[in-house]
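What follows is a short report on a single structure.
Note that one protein chain is taken out, while the other chains of the complex remain in position.
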């Protein structure tokens, strides 16, 4: 495992750059543990100061140091996105592969459930859920809720690949070798859907973080947990874009972009690594 | 009765089931919110104005009767399905007595117009670029385009929209920043109105395209990378078929199948509206209606909008499922 | 009186074809019956053009496709009754497939030896690693290979002929009574076909395995099979002793089939009367 990572790091520039960017963001997020200010306290520093040596990324109109605030926000946001992505990936993989493999009645049943999740309009459900949960609404609950709503589409995608994998002869070979369904799915089929899983993970991350921002901007989240969405929420409340407090928006956006480009490069290079074609290329070469 | 007819029937059954379950979930969720339309109405009616506590009690009572909320949840549930059966969503509670259908009908053309154009445009651009990038994997320009698309993708939509707005509405004020068309303009099929319509849609469409591009790009790129491994592509390459023809008729065509599914679903999902777009650009549409309905506790309106959306998305999924076996014989064989 | 090894009676399988409006059902397999004796291993060739239903028939025998009508019994057990995973596995220890395209029969991302090991472990019930390896090696030796040659190799690192032998070796691990070989040589270089075909014959003779040999290739069918079924559009048009049928075909289709397959280079390989043929019966 380590050897693979090392090799990737040495020979694959995309991987190296991606790794560096993600590392940077992770370090930044970890800094939150050393913040001199509690994340929700305001007016701990003079407001509206542009970036300077004293305040590296400037200060907000709420008298918060953007640097420290951002470290909390990016940490929570990434954790949020990864939680949603992780749970929803597992759901979509299991359901997609099983439905595609088994076909027939089971497929019909699973896809009915799947389709119900696809057709339920997300936004009103999330907003109404927010109202129903009232004071208990929290970061983790929202993540769980979004994970439960965010798997269906990708499960369908995975199912369609699984269906065509099911018709391939090596699947039959696996079955006649006595492999269990779990073995066939995990060992035979999973490698073929992993590229999809990786790229949908990126989309899912993007989707969940985007939705979190949307809900926050509209005020439908718990504003006591600093996230990128909550940060934008407050910036928006202070009309930061028009008031010229650009650093309140620019640095968070920049960091999100860095995080995503980093993750994207990692995903691409990992994809290249696990992608059946490039794997074949590699073993050929 | 096996075969396509059975498939069709069972798929239709599934469609009906999914719509039924979806609408029930919507019903349950909308009715379990703590927002009471009567209280909202009273609050709005008495805000800033004089209030007489005794009168409020009386008002509460008569509104309850007026809105048909007297019967309790069971009766409302029955009434809901009875109305759906005749294709009616009843009156909106926050704009009583105007029918929900009228409100939704007024907003939908805008939403559909804006989102169909931007969704299709995004889809075409994203897939074209993604397909190229997936096929010519060594091309520097395409690699750069890929990184650019991905860099744009994670920027919160709100920010992208606002930056566009500030850029073209203030710093270089060449485009209108609000509304769907020029105020006080005769709506109709005339050049002025159409020009105004186009002009007002540029920024919303541009923002949606910019943000949406990355997703399709990424998806298509990885799909193409997958398809490229298939034997028939290798054979075609060995057989001396030109690279461009391979890309178009072998690679893209096959990779597009799941993307078409995605497109259909995105098109179905447009009935949710684009809430932030509508908010930022002051564009008329279903999103604003939905948010205000949620705030007002207007179950009827929320249910009306979600029902339309559920049916639209289900129908899109159904269409894809019905067409799929006709396109892909491997699926048919099962 | 023991039950026949395989008994296929009046088996039908239909598929719906066509678009939304113009639908029709095709009978891929239409009332096929035959049986294999339990005490006399033989090679039964099923011959026909593509689309004649022979692959569907093979899949039904392998119990991966359910017949629309009719019954298939293996050693007296109705295949449609096999539901539990344990029964299915028991069935698979007796009946094993060999596929047409050896490159497709193995996951290109996995080394091929893996399948041998898994089969030895799960189908032959071996536990110890050494035993498993031994069994794989033995089985490979039967087909003229050795574990040393294939260990850790990926499908693309082996030739088609080698792969097909590995496939056969794998199928032999649970010591099956019946092999269903669906066009096992059609994707293999002409020069290597004979060795595979000979291998099949040896399996019948030395290991007592019955083989259903599905092919569109009359030459090899003539060369190795004991009995033959000629299928046309889902129906068996002619059957019986292979040489008798092929030397003197009765049915118009069989005659046509025979006439179109003779090729000059066939004689050169293996010294057989007939050899590999590549051309196909033209579709009407």
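When the chains are written out, they are named A, B and C in that same order, and each has its own residue count from 1.
Just so it is clear, contacts are C-beta pairs under 8 Å (C-beta built on N, C-alpha and C of every residue); 3 or more make two chains touch, one makes a residue touch a chain.
Here is the rule we go by: contacts and distances are computed from a predicted model.
Visitor: Given that one chain of this complex has been left out, which of "ABC transporter substrate-binding protein", "NADH-dependent phenylglyoxylate", "Inner-membrane translocator" or "Spore germination protein" is its protein name according to UniProt?
Guide: UniProt lists the chain that is not shown as "ABC transporter substrate-binding protein".
Visitor: Kindly name the visible chains that come into contact with the excluded chain.
Guide: A, B
Visitor: Out of B:117, B:175, B:241 or B:260, point to the residue that touches the absent chain in the complete complex.
Guide: The missing chain is touched by B:175.
Visitor: Which residue, B:19, B:84, B:114 or B:132, contacts the hidden chain when the whole complex is considered?
Guide: For the chain that is not drawn, the touching residue is B:132.
Visitor: Which residue from B:103, B:150 or B:265 sits in contact with the chain not drawn here?
Guide: B:103
Visitor: One chain isn't shown here. Among B:85, B:183 or B:238, which residue touches it?
Guide: B:183
Visitor: Any idea which of B:5, B:28 or B:55 touches the chain not displayed?
Guide: B:55
Visitor: Take the complete complex as the reference. Which residues in subunit A touch the chain that isn't displayed?
Guide: 40-43, 47, 61-63, 131, 134-135, 218-224, 236-245
Visitor: When the complex is taken as a whole, what residues of subunit B touch the one chain not shown?
Guide: So the residues of subunit B touching the missing chain come out as 33-36, 39-46, 48-60, 62-63, 65-66, 92, 94-98, 103, 106-107, 110, 125, 128-129, 132, 141, 162, 165-166, 168-170, 173-180, 182-185, 187, 195-196, 198-199, 202, 206, 279-282, 284, 288-289, 292-295, 297.
The rule we apply is simple: only the chains that are shown with their structure count from here on.
Visitor: Taking CA centroids for every chain, report which one is farthest away from subunit A.
Guide: Taking each chain's C-alpha mean as its centre, the farthest from subunit A is C.
Visitor: Averaged over CA atoms, how far is the centre of subunit A from the centre of subunit C? Could you give it in whole Å?
Guide: Measuring from centre to centre gives 48 Å for this pair.
Visitor: In whole angstrom, how far does the Cα centroid of subunit B sit from the Cα centroid of subunit C?
Guide: Centre separation, subunit B to subunit C: 52 Å.
Visitor: Distance from the CA centroid of subunit A to that of subunit B, rounded to the nearest Å?
Guide: The computed centroid separation for subunit A versus subunit B comes out at 22 Å.
Visitor: Could you pull out the residues of subunit C that touch at least 2 other chains?
Guide: none
Visitor: Residue numbers in subunit A touching 2 or more other chains?
Guide: Residues 276, 280 of subunit A each touch two or more of the other chains.
Visitor: Across the complex, what residues on subunit A touch subunit C?
Guide: Within the complex, subunit A contacts subunit C at residues 168-170, 172-180, 183, 187-188, 191-192, 276, 279-280, 283-284.
Visitor: For subunit B, which residues count as touching subunit A in their complex?
Guide: Within the complex, subunit B contacts subunit A at residues 10, 14, 17-19, 21-22, 25-26, 29-30, 32-35, 147, 150-151, 153-159, 162-163, 166, 214-215, 218-219, 221-222, 225-226, 228-229, 257-258, 261-262, 265, 268-269, 271-272, 275-276, 279, 290-291, 294, 302, 305-306, 309-310, 313-314, 317, 330-331, 333-334.
Visitor: Which of the residues in subunit C end up touching subunit A in this complex?
Guide: 62, 64, 85, 89, 92, 96-97, 99-101, 104-110, 115, 118-119, 121-123, 154, 156-157, 167, 170-171, 174
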